[in-house]
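Missing here is one protein chain; the remaining ones are kept as they sit in the complex.
Coming up: subunit A.
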Amino acid sequence: MCAHYARSVETSPTMAECGRVDSHTMDKSITLPPDEIFRNLENAKRFAIDIGGSLTKLAYYSTVKHKVAKVRSFDHSTKEAASDKLYEISVQEEVTARLHFIKFENAYIETCLDFIKDHLVNTETKVIKATGGGAHKFKVLIERKLGLKVDKEDEMSCLIKGCNFVLKNIPHEAFVYAKHADSEFRFQTTDPDIFPYLLVNIGSGVSIAKVESEDKFERIGGSSIGGGTFWGLGALLTKTKRFDELLQLASKGQHSSVDMLVKDIYGGSYGYLGLTGDLIASSFGKSATADKEFSKEDMAKSLLHMISNDIGQLACLYARLHNLSRVYFGGFFIRGHPLTMHTITYSINFFTKGEVQALFLRHEGYLGAIGAFLKGAEEDNPNQYSWGENYAGSSGLMSVSPDMYPMQRARSGTFDMLEMDRLDRQLVNLPLLQEPSSYIPDTVDLTEDAPAREYWLFCFEDALDGVVKRAVASQPDMPEAAVRAEKFRQKYRHKLQTLRYQPFAYGSLTVRSLLDTREHCLNEFNFPDPYSKIKERENDVALKYYQKVVKSLEELSWEDRQFALVRGVLAGNVFDWGAKAVSDVLESDPEFGFEQAKRQLEERPWLVDSYDQWLERLKGPPHKCALLFVDNSGVDIILGVMPLVRELLSRGTEVVLASNSGPALNDVTNGELQILTERIAAMDPVIQSGLRDDRLTLVQNGSSSPCLDLSRLDKALAMVVRERKTDLVIIEGMGRAIHTNYFATLSCESLKLAVIKNSWLADRLGGKLFSVVFKYEVPAGKPSQEAAVLTP
């Protein structure tokens, strides 16, 4: 008789999203647009597939041929190369690695497999890594269709591998869900150290894993009451078959008509224990006493609360036992459903009294596929690289809330994509960040600031025509450029529209993310550097004035020179094709000169003005080493920044010039800067000796963005900064010093200087167009020689 008791209790072998056996029909009518769905399939290798209860996630690695703009110096020693060009710009093909992840409904699996088979060229691939509850069910089909051997991987370890990967490589991956806040999604800054954490996967059952390092995790517990319980019990109680329909019902129900609340027993609250009257004392407690009928909605709601609370409670008990405060939730029960994220968040808040926050992941649905893929790609050693989310090729987070905007309802049933590019360089924190774990690059979070969001979305949409025009103009020899530019326009406009309704799609929406998305889209349509020719012309003109500028500076007294140098950098910064107000002036009046720019500048006192402190500091001993993040090409770098570099070198300060690895707007790239510096060195012995003695170093920052994320910089840069004992960081320009890093605190002296070239932003900051920000800061408790207390 006791035989029955030999089963049971907690557990649940995980996220096995139970096969939705009901819907088995294969939809073959769908036609797949190869441009958009399984992209770059011809170069694909290393497949992985994660088949869940209703969704399939496919992963593959492929290489993408990219047009990249390269600059190459002419050999000026020979006569024949002495053209009127400063340097040679060539567009070359570069092959980069990209990870593709595609999510689609299981109903399409057969169509998709056929499609892959038809388009797959690479024959090296012999196996496909598979995970998920459905992997078993579809094994034969996959092997038959693709002719690949299905190699099954453990689900839990795939999930965790995937989770580590996204946490490390995707900024703003994790978020806290707050239903009633201005912005439902509050993205978390990523602590460089992601471990340890708790992963609670709510599939048909619940699995709880403690992850301690890349290779070490342990399944510490679980529960059999999970998504399958909600679905199964819900189907029995409400005769509603589908999971989403059950959630829909629940969203409309009142649980208090089914549950016995504390106030139903006490008449009010249980004050002695601090239990409020609305607390559920007994789930479904009222359905035990009355003979009445209960509505489907109310039962579904009660069931949802019962299960969410139970999971939350167990998660808290495990978190407490193992002393963990980071708890991530995933699994099909969570997957983008605002309702379950809300009930789980509520439960965690209740049981931990707010001490632990429930965290969710933007790419939660892909974790298994990513993990399975990584397991198969170990020989490529993907973990030794940094990867970046490609905003052009990724769908972004789509809320599945039915109340959400209709455009996404239509697509939720189809295909969702994530693409990640392998970055050339490994990215790390700037070692001089005061607190890496709380560093937020962006000054304004447009996800939370609705008026700012409105403005910037409008601004970027408004500027789109100009960008398209410039893109076409940058490739005069290519007749199909106009077609590509048009595709770019559509793509970017669509992104902007999506972001208008779902500003959280790619994490916190910021000016930086809008700029980066535009760069990604331009690259996608092979416009690697629309400004290359403009930059070249500007550089050329500016170089001609270099010696004159230096000479006039030399003639000034020391104190006057310091001020002139700063004004020079600021005036140079007015030259910026990235800012609309400026590009208008520049395009209408090409004669707009350096001197004119200086006259445009605001007179002191500036909007933010700590120049006096800076000057006092300069009267003291020289800095050991200055790290300078540069901005625009042309006048900015050559007539503004270089004279300052020269002055610093003359003072005995080493200088590290950090420029973009790849093109973005008219920002000077590392390649261009190499050539420019050589040219200047030929004219200027100070720069020349600086280069020769290794006191002037050029490094790349690892990014191709007009903004600057100090938590994702080239590892080599970080090394130089450390070796040189850098004690001054200068950040120049609106993108790097105002849109980002305005509030960044460093552990050494820092100088942020920029001219505000956007009237809306100027307004916001209490200034006007061409207001100046000159923000010199000395870290607290580390007063430099003469530096007095600084005004903010």
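The definition used in the following text is that a residue touches a chain if its C-beta (ideal position, glycine included) is under 8 Å from a C-beta of that chain, and two chains touch if they have at least 3 such contacts; residues count from 1.
The rule we apply is simple: contacts and distances are computed from a predicted model.
Asks: Of the options "Aldehyde dehydrogenase", "Sorting nexin", "Small ribosomal subunit protein uS9m" or "pantothenate kinase", which is the UniProt protein name for the chain that has been left out of view?
Replies: So, among "Aldehyde dehydrogenase", "Sorting nexin", "Small ribosomal subunit protein uS9m" or "pantothenate kinase", the name matching the hidden chain's UniProt entry is "pantothenate kinase".
Asks: Using the document's definition of touch, tell me which of A:N106, A:S183 or A:S287 contacts the absent chain.
Replies: A:S287
Asks: Any idea which of A:G228, A:G396, A:G572 or A:P643 touches the chain not displayed?
Replies: A:G228
Asks: Using the touch definition up top, pick the residue from A:V200, A:L237, A:L324 or A:A718 that touches the left-out chain.
Replies: If we include the chain that is not displayed, A:L237 is the one touching it.
Asks: Using the touch definition from the top, which of A:V95, A:A181 or A:L317 touches the missing chain?
Replies: Answering carefully, the residue with contact to the hidden chain is A:L317.
Asks: Hey, which subunit A residues sit against the chain that's not shown?
Replies: 1-14, 16, 18, 20-22, 53, 133, 154, 156, 203-205, 219, 221, 223-229, 231-233, 235-237, 241, 258-260, 262, 264-268, 270, 272-273, 280-289, 291, 294, 299, 306, 309-310, 313-314, 317-318, 320-321, 351
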